[in-house]
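One structure coming up, written as structure tokens, with questions to follow.
Only one protein chain is missing; all other protein chains are in place.
Right after this comes chain A.
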Amino acid sequence: MMDREVIISAIKEVAAPYTQDKEALDQLSETTSFITDLKINSANLVDIVLDLEEKFGIEIDNDSMAKMLDVKSTLDVIEAKLAEIDRQ
């Protein structure tokens, strides 16, 4: 299983091109919201999910996608998907 810090830094890397707010990005933590803190255009949330899918080799279903509004929930979804792969 992947370390949480590794996943968070991957989320940070994926989110980087979608935000103009570099300061908020530097301070990214589990409580960071993509829309209110990073000021990411809501339309770009789907792009972030697609980039994360590619990065972790996972597939994220619509219901999980809808939850991925902040770093914490995104982390949870990724961990759950990775755990599914581990079980398989």
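Note that a residue touches a chain if its C-beta (ideal position, glycine included) is under 8 Å from a C-beta of that chain, and two chains touch if they have at least 3 such contacts; residues count from 1.
Methods note: contacts and distances are computed from a predicted model.
Engineer: Which protein name, taken from UniProt, belongs to the chain you can't see among "3-oxoacyl-[acyl-carrier-protein] synthase 1", "MoaD/ThiS family protein", "B-subunit of benzoyl-CoA reductase" or "Carbohydrate ABC transporter permease"?
Structural biologist: Checked against "3-oxoacyl-[acyl-carrier-protein] synthase 1", "MoaD/ThiS family protein", "B-subunit of benzoyl-CoA reductase" or "Carbohydrate ABC transporter permease": the hidden chain maps to "3-oxoacyl-[acyl-carrier-protein] synthase 1".
Engineer: Looking beyond the chains shown, say which of A:M2, A:I35 or A:L50 touches the absent one.
Structural biologist: A:L50
Engineer: Which residue numbers on chain A touch the omitted chain?
Structural biologist: 17-18, 20, 41, 43-44, 46-47, 50
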